[in-house]
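Below you'll find the structure, written out as structure tokens, and then a few comments.
Here the complex is missing one protein chain, while the rest keep their positions.
Our next item is subunit A:
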């Protein structure tokens, strides 16, 4: 009996084999068919269909459809007509960075103050300590070109840029004097210093003061204003097999541009006869200015040019050189740049930090000059901190063996807190400049001194803002 239907089917038309039969698209959901799962069917009611027999009629349906069509047409019509005003962009690309980094050196609303000029004759004179000086106008432009002024300092609030000469300033000034004397006597003297202190203690300002005196004494000033740009991984870098370091050609070209702007009159008169390796060729440049220009024009050879410039300035008959770097702590650790194996590159393997540190630790020397670095408040660099103190790390500490030798032999200049007399001098200056509105009395001086803990940046903030 069971075989009967099969046998009957054999008599009919030939059928496709079972495997080739397409699967039904829709599974039957009627009660007769078994459900695929044991879970209940969807709770939502199916969309209601207009049933002419249950109230709804065809005429109504047509009316609804027409209405819908009309409304949809209307909607489309509206969408077409509505003109969406193109919103002005809040900032253009890179505009914020420009605003953030703009250096303002004058406030025209501030009252004019007559201050003595920070002349080169006053460098290193202990009598000038605890006095506020005006930075001479001829130097201001050069300092601006070389980015000696930083944002967040006091410059935008006064009519003219001024600065307090402190004990540390005279120490640096005395060194500049000594190098100038060596230049006259045709002896050699290359000083190496590291400015250290807490946040806001005036290291960067001290660097600016050193540069101001150096510019006036006709030195060549090379400055790396913020070493963060080198180690952040935002600048282009590549490995140079000739120098065996990672070179940052675009940054170096920009650095050469700054050197050109600040030192052009001096470099123009410095003749050169030595051939230098530029790319794959050797070239001789008539003057050092032309050498620098070659690096600015073609950034692919900028590192070669920078090294050639340093080599030229290390020759015996060259003017003294001030080689400065701010934020030494940032190049005393691994950088954010990665090598081909995706390992972090040590900052000492980057071209510019490498050459700077070789002058800072005395591996290389200018015949006459000053190599000076300022530490940074952050990040924490325990190796550098210990090396600055002259201490050795503990036996179980994770240490970076390269840090201590990199600053070996450089003397540390501590930027100490202000003395009470200096607080008063600064407050007098702030009063004259329209910053501080109260009376400068025993109490107010003592109050500001206590609140700022002798920190110049905090003192300025307190005088500017505390009495609002």
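Definition applied: a residue touches a chain if its C-beta (ideal position, glycine included) is under 8 Å from a C-beta of that chain, and two chains touch if they have at least 3 such contacts; residues count from 1.
Everything that follows uses one rule, which is that contacts and distances are computed from a predicted model.
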{"item": "Protein name, per the UniProt record, of whichever chain is missing from view (\"BOS complex subunit TMEM147\", \"Alpha-1,3-glucosyltransferase\", \"Small ribosomal subunit protein uS7m\" or \"BOS complex subunit NCLN\")", "value": "\"Small ribosomal subunit protein uS7m\""}
{"item": "Residue among A:128, A:227 or A:444 that touches the chain left out of view", "value": "A:444"}
{"item": "Selected residue (touches chain absent from view) among A:136, A:362, A:382 or A:434", "value": "A:434"}
{"item": "Of A:107, A:314 or A:385, the residue in touch with the unshown chain", "value": "A:107"}
{"item": "Touching residues on subunit A - with respect to the absent chain", "value": "88, 90, 104, 107-111, 156-157, 420-421, 424, 428, 431-434, 437-446, 465-468"}
